[in-house]
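Missing here is one protein chain; the remaining ones are kept as they sit in the complex.
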Amino acid sequence: MANVAIKNLTKQFGDLTVLDQLNLEIPDGTLVSLLGSSGCGKTTTLRLIAGFEQANEGEIYIGEERINDIPVHKRNIGMVFQSYALFPHMTVWQNVAYGLEQRKLGKDEIKKKVDAILNLVKLSDYGMRKPKQLSGGQQQRVALARALVTEPSVLLLDECLSALDKKLRVEMQVELRGILEKTGITTLFVTHDQEEAMTLSDWIVVMNRGRVEQMGKPYEVYEHPKNSFVAGFLGKVNFFEGRVVEADKNTVTLEMSCGTSQLNVNEVSEAGKDAVYAIRPEKLHVKKLEAKDESATQLRNELGLIGTVQFITYSGNLSTYTIDCNGKTVLAEVQNQGKPEEIKVGDKVHLSWESTSCMRMEEQK
Amino acid sequence: MANVAIKNLTKQFGDLTVLDQLNLEIPDGTLVSLLGSSGCGKTTTLRLIAGFEQANEGEIYIGEERINDIPVHKRNIGMVFQSYALFPHMTVWQNVAYGLEQRKLGKDEIKKKVDAILNLVKLSDYGMRKPKQLSGGQQQRVALARALVTEPSVLLLDECLSALDKKLRVEMQVELRGILEKTGITTLFVTHDQEEAMTLSDWIVVMNRGRVEQMGKPYEVYEHPKNSFVAGFLGKVNFFEGRVVEADKNTVTLEMSCGTSQLNVNEVSEAGKDAVYAIRPEKLHVKKLEAKDESATQLRNELGLIGTVQFITYSGNLSTYTIDCNGKTVLAEVQNQGKPEEIKVGDKVHLSWESTSCMRMEEQK
Amino acid sequence: LSGCGVKSTSDTDQNGEKQKLYVVNWKDYGSDDADFIAAFEEANNCEIVNTYMSSEEELLTKLRTAKDGEIDVCLPNCSILPAAIEEGLLKEVDSSKLENFEKMFDRFKEQPECIKDGKLYAVPFVWGSTAIAYNTNLIKEAPTSINALFDPQYAGKITFRDDYNDAVMTAALVTGQDANNPKDMDAIKAKLLEQKKLNKTYWKTGDEFSKLFASEQISIGMMWSGQAAFMKQEGQPIAYVVPEDGAIGWVDNWGIAKGSQNEELAYKFIDWMISRDFQYNWAVNGGPAPVNQEAADSLDPEYAAGAGMDETSLNRLTFMQYRTDEVKQTWNELWTEVKSSK
Amino acid sequence: MNNYKKWLTAPGTLTLLVFAVAPLFIMLFYSFRNDSGVGFTLQNYVRFFEKSFYLKLTGRTVISSLTVTVISLLISYPLAYIMAKKLKGIRNIVLMLIIIPFFTNQLVRVYSWLIFLQDGGVLEEMLNVLGMAQDGLGILYTRTAVVISLVHIFFPYMVITIYIALERIDNALLEASKSLGASAVTTFFRVTLPMSWSGVVSGILLVFVPCLGCFVEPRILGGVDGMFIGNVIEDQFFEIYGWNFGAAIAFLLFAMVLVAMALIHRMGGEKQ
Partner (left out) sequence: MKNGALSKLYILGILLFLYTPIFVLMLMSFNESRYNTLPFVFSLKWYEALKDNTTLMTAMNNSLYIAFVTGICCVILGTLFVLGSQVISGKWKGLFSSMMVMPLSIPWLIMGLSLLLMIRAFQMDKNMFFVFAGHIIISLPYSVLVLQARIQALDSALDEASASLGANALTTFRRITLPMLAPAMVAGGFLSFMMSFDNFVISYFLIPAGITTLPIEIQSSIKFGFTPEINAVSTLIIGISLVCLAVVGAIMGSSLKSIFNGGKA
């Protein structure tokens, strides 16, 4: 149990720079998720911390100690692999005891600890089985128990849930969260499922091409993404990109390729500059424009966008409206709350939002 | 392009009855999804239609023709397998041309058709590659092209998207839908992903233990599930199960194991009988009870449930509230519309819903 | 590495004072038969240590590479003797030190390949012949000529030996040439090709012959004297003849290795090996023919005749001589050509 | 980190280099040696090509080996196919039954063929009992007998390689082919066969190569015309000690093996 700090970490495989001056600080006792598209270096980061790979540059600290040159088996880490990597020739009990035996604990102590952890993961009755005789979910819990029982300073989880099917996965997420809360071990969790990351973790780190794009609480990263990569990576989003013509308190007039619109925004940009704004589909209030409203200038002058519904995708709890606003396609998500549907394909609708929902993106050039 | 009808189809493997007097009618030109838990007989149904297995009883028609005794290669079906089953020793072009060659078309015609379909699936430039050299999504499109190019009467898709990762999967769903709309081939689509079924298909068939539980439009099956199996299988749901004490117009008083509640429902049950009602989490309106409201009997007397928020799971576009109502756990889903959050863990809340949202389940005994 | 459970028993002998005599010989070829040599070992308070060879060529290699004292006595035949003598690998033998030398048939006292520049280097040990064996049930009249192997009346019932030397020499005899120095190779080839058509098969191993014979797939064939005698003892209806026009003979000789440190014992050993007792005993127990005339005379005449050990047979033989590599290659090539032509 | 680990390959590699590769080079060296033991010469090779019967014999060896290979293929493919695609329950038992004979001595098996095929032997007796009386089968001591025993010894290798290749073919591919309108026969020739080709190729190698080098079977069963090129090599080494010439022929045989392997791999390459 200690915080982990990564400073200017660079890792190359041959010519390929996989991690590029990566900086990361993982607070003590928290669960941090590492998110990012395939190949962005998540697994590599984990493997560097574990010590399976050597960094080309930079430092890794666990607690106060610089661990770059400490061999794997002395780093006191716990790791759960995607494939679980349970030792197939050992029983569940032996698998879990393995790490303790390496630490030269007494027999009684080992027995006590193994029993306790098997109890925690609800596998007390399965100690004598071989891994093959367990279901995927049970195997996953054995892998977790094996990693936890040695009380590592840091727990590393590499997509350890992605081999499970959806239903089991959700169950395991809940269990995992519970167990980690009980033990309070600093955990680094790699996944490429954003929903999983969001529901499970204290902090989310979004990586892109070997660098950290943003780190924050789930809410923060989702609601206040720094740039369009993060915004687009987590959840769906509508982007508005153009040149700011006019900027007012909480409103900007944006000249986009499909026309000019006045947007209600959280933060204005300087007039004359290029800017990108983003709104998430669920943040849009969709209101049907009746024929009479259409003539009424009142609504027209209200801030927001007007468009025509092109199609509606029904997916049970939500419906997604694809709306054509003057040539720009905008998605809006509406919860199906059981009220009679009033909006149909072809209807004119008015889209509005809280100014805080329209987020300005920091774009690197 | 023809409708498919299945009549009293029974299939046994040894002692195991996998399909049990299955009846199913697939309208011409529609996309029908077959949903159901693992092992319920979805694949078997497809394989019977394709002719890879022989039925023990019952009939299968394509159009007007009874096809039970027609060998596979004369049935004029197209099939896309979960593993794609592309011929690894042939190029993309050869794979696609294969079916046409079997139909003894002229070289020119084959060339024309293959080029056209490769164009349709946007793989014109990949004709000379071997399947191994393609990404998962591309392989999937080749499989689709290969099945479509012969203009089959029926297209059978067996979990053909489940090998793809989420992002690619959503893209492929859109493409698939587009292509099928263009060609208008009657399609039977097996999946165990309910969201996929809902967004993709004209009709949904929910199967359970070799029988059809319900067939209907996605909206119908989701909003008006016949029984708790269907309701629980598609989406999340809160069940209320108990004995009806009193039944009024649109309200029943239900005596449940955790206490008695008055529910606003779509259809009342006879007093004195057991009944099951279900409400989906997104249909619940969650309202915070301020201290002053609590004393006000007014709200208390309003129909609905009162409970305490136990925890809130934030998942970006939605937050899920786990609410304890008198010992019964109720889930409520709320869209995050960007307004300041007012409900916190520990708050007392009032849950209400449209009467049409609380669905009575037909339970077979 | 050399263990393998086959070490000779000598190592375990506790009596370290015994003299050791190192002999290189074929396996199961007299010097390693416990019954036969026990008396010799006793009489001389020594021990015979056998090393085996699997070919004459190998013996030559052993002689070349052996250190002093590693080999005392060895058993070369005509195919390597001249080379061994030429290279000085063998000691000159003083026949006067061998009591039994004089008892040998005269022709063996001056075996050409044992002698170089009038000096004796090797002592003949046993001899044998390759001639004709036939099934007495199927062939009533004993063949009198080697030509029987080329006789169309036995077509399909003959078996010829698959051996270039025997083949060429036999064919040379039939075509009336000097079997050791045939000149007309074309005639020999023609004869052998002719013979090939009459053949059931060529035999390579003694067992092949006996199986062919026992199952009556053949009625006549080229055969070794020793094996024929053995088969007769087994009760097979077999008869062995060395025909009047001759057959092929061979002889094995003892030599003393250059590095021998035990010359005296070596002489005693060789003398013992060519003694009447040893030679007689071995011959009646299925061994090859004795060079010792006394031993030969003691044999049952009928047995001796049947095994081709009698003097009449001996006198009809043409003994194999040393051949240069070149001759060997030529003969072998001829034989290969015969076998491979259709 | 694991760098030291690669040195673990050293003992095996060294063994291979010293006891397999080096001897081959020594053989090559001998094949260019003069009989007098000095100097470099091509005479051994010249001699081989000068005499037509060496070539003829080589040709016949190749033809016999090919015959064995083709017969093995004809026997093995259907068997492997049935095992991989038709049998479910007893598949492993059949596989075992095919492997078991590997554990009986080859020579003894060859010898058993002799007993079985000889005139008046078991086969003839059996035919007599069955009423198909026939005296003097005349099979033994012919090339046919050699071919039979070689097929018997080597075809199981082919069954196994083909079986493994066939078993690896996803059944969905065969179903896909049928669903595209191909009949069973078309499916076999356009999907099954090409996809099992790698197994066929390894099978061919495992049969053809050892056949080229065999010498025991021809000698025991082959009769007057049964000789293989292997026998010539054996004679050179063990009868007349013509090491140099023997080495030359052996090396030519080895070269043939290499050419055969290259050809077969080329064949495999095209199909895959």
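Order of writing sets the chain letters: A, B, C and D. Residues in each chain are counted from 1.
We take it that a contact is a pair of C-beta atoms (placed from the backbone, for glycine too) under 8 Å apart; a residue touches a chain by one contact, two chains touch by 3 or more.
Here the structure is a predicted model, which is why all the values come from computation and not from measurement.
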Among C:Lys211, C:Lys258 or C:Lys328, the residue in touch with the chain that has been omitted: C:Lys211
Contacting the left-out chain in the complete assembly, out of A:Ala85, A:Ala116, A:Val174 or A:Val345: A:Ala85
Residue among D:Val46, D:Ile63, D:Ile100 or D:Val259 touching the omitted chain: D:Ile100
Those residues of chain A which, in the complete complex, touch the missing chain: 50-52, 71-79, 81, 83, 85-89, 98-99, 102-103, 146-147, 150, 156
On chain C, residues whose C-beta touches the chain left out of the figure: 1-6, 26-27, 50-54, 58, 61-62, 64-65, 204-208, 210-211, 214-215, 234
Chain not shown, touching residues in chain D: 2-3, 5-13, 15-16, 18-20, 22-24, 26-27, 29-30, 75, 78-79, 82-83, 86-87, 94-109, 111-113, 115-116, 120-122, 125, 149, 152, 156-157, 160-161, 163-164, 198, 202, 205-206, 209-210, 212-216, 220, 230, 233-234, 237, 243, 246-247, 250, 253-254, 257, 261
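Note that in this section only the chains that are shown with their structure count from here on.
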Chain A and chain B, separation of their C-alpha mean positions in angstrom: 26
Interchain centroid distance [CA atoms averaged], chain B/chain C, Å: 93
Interfacial residue positions of chain C with respect to chain D in the complex: 55, 57, 162-164, 196, 199-202, 204, 208, 211, 215-217, 325-326, 328-329, 332-333, 336-337, 339-342
Residue numbers on chain A that touch chain B, as the complex places them: 38, 166, 192-195, 198-199, 218-219, 222, 234-236, 280-283, 285, 313-318, 333-339, 353-354, 356-357
Of chain B, residues touching chain D in the complex: 50-52, 71-79, 81-83, 85-89, 98-99, 102-103, 146-147, 150, 156
